[in-house]
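Here it is: the structure, laid out below.
One protein chain omitted, others in place.
Right after this comes chain A.
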């Protein structure tokens, strides 16, 4: 490993060759503010356009200040991260960015989690000395994502994620100068583009320019309507993520408290989407089997391999990019929609409730589910099977709104029978889990025998193509 030695703020340190000043400083406890820079650790992926210049530092012997996020450590470098010159430059940069930014923190969905706000606080900006015209851009409200480009700071993180990580390629910087903005081709709205609503751009946006569409108010309206029976389903991931919103360790399982909170909020029935995941798996298993036996008996038309249809983001990616392969994925509904369809038929009938008087809400970890609810094929006479999908964050908001002290809640159980599920849906959420569960079902259907060795572990995980034989 090649190393270089340098000093940052008079402290000598040794780092691996190729390390940026920003990263190097971090290792000795110096957090240089940054905005456009983004590092996705898991994917080992970086966005460093070096555009915002909030991260500038002084490098001895260089005339100009250097962006720490883009400058690579060199042997013998002497770097200062908070000289008067640096601080003044940083403040100027920040004030210039803010001079073209609406001051709407009080009502902004991103407030409290906004990088721009955090950096402004960190630098103690109390006054903006520059005033001029502010850029305005048409709004874009899709079923899942809201684009408010007046709040965009052109860091282009969204563009990088959409193009290079997700490979969907919906977003690009367009126009120039003051008019520049990140937008889909021809400035069409997201719901006319090939956007899959994967939500990754929203996840990386440092400001309130990209936010999820908020349905909390619609949920409250349903909850207070005495004529409605309101049923909620929660996806497996939510119980592990919700606690974090209330100051608990990330990953803490809060299943019981979550169920209690949902009942307190006024939901009439609280179910686990896991149940529907089982159904999806059984459907997919039966379908593999059906296609396989057709194929084995010489049917040339049948489409193999089979691909999962559980994820609406993936389904729309396929529809947009590989329209000729639409018959490859399974025809099974996603667990969310499977649940909705059953709730509004079987459950409604069992409870003696009219379909229109039942409201099904889902709590899901992903934005594409919001869009999936609006797809026409998942409704009967204009009444959607799942009325709306909210995120873990929106659920946390609802709980806070109702003055519930989440940490003090006791544990309650999901409602039955839809609260029950087999192990099949528990492995659903792991990569490769769906195919494994589906293969297990197929095996059992085909051999009419119960499967002894139940872990097709060859089919789980991340190592590219996976294969299992029996």
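Everything that follows uses one rule, which is that a contact is a pair of C-beta atoms (placed from the backbone, for glycine too) under 8 Å apart; a residue touches a chain by one contact, two chains touch by 3 or more; residues count from 1.
Heads up, the rule we're going with is that contacts and distances are computed from a predicted model.
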### Query
Out of "Dibenzothiophene desulfurase", "NAD-reducing hydrogenase subunit HoxE", "Taurine import ATP-binding protein TauB" or "NAD(P)/FAD-dependent oxidoreductase", what name does the UniProt record list for the absent chain?
"NAD-reducing hydrogenase subunit HoxE"
### Query
Which residue, A:185, A:224, A:253 or A:380, contacts the hidden chain when the whole complex is considered?
A:185
### Task
Kindly state which of the options A:72, A:96 or A:173 is in contact with the chain not pictured.
A:173
### Task
Could you tell which one of A:99, A:163, A:379 or A:397 touches the chain left off the display?
A:163
### For chain A, residues in touch with the removed chain
163, 169-176, 183-186, 193
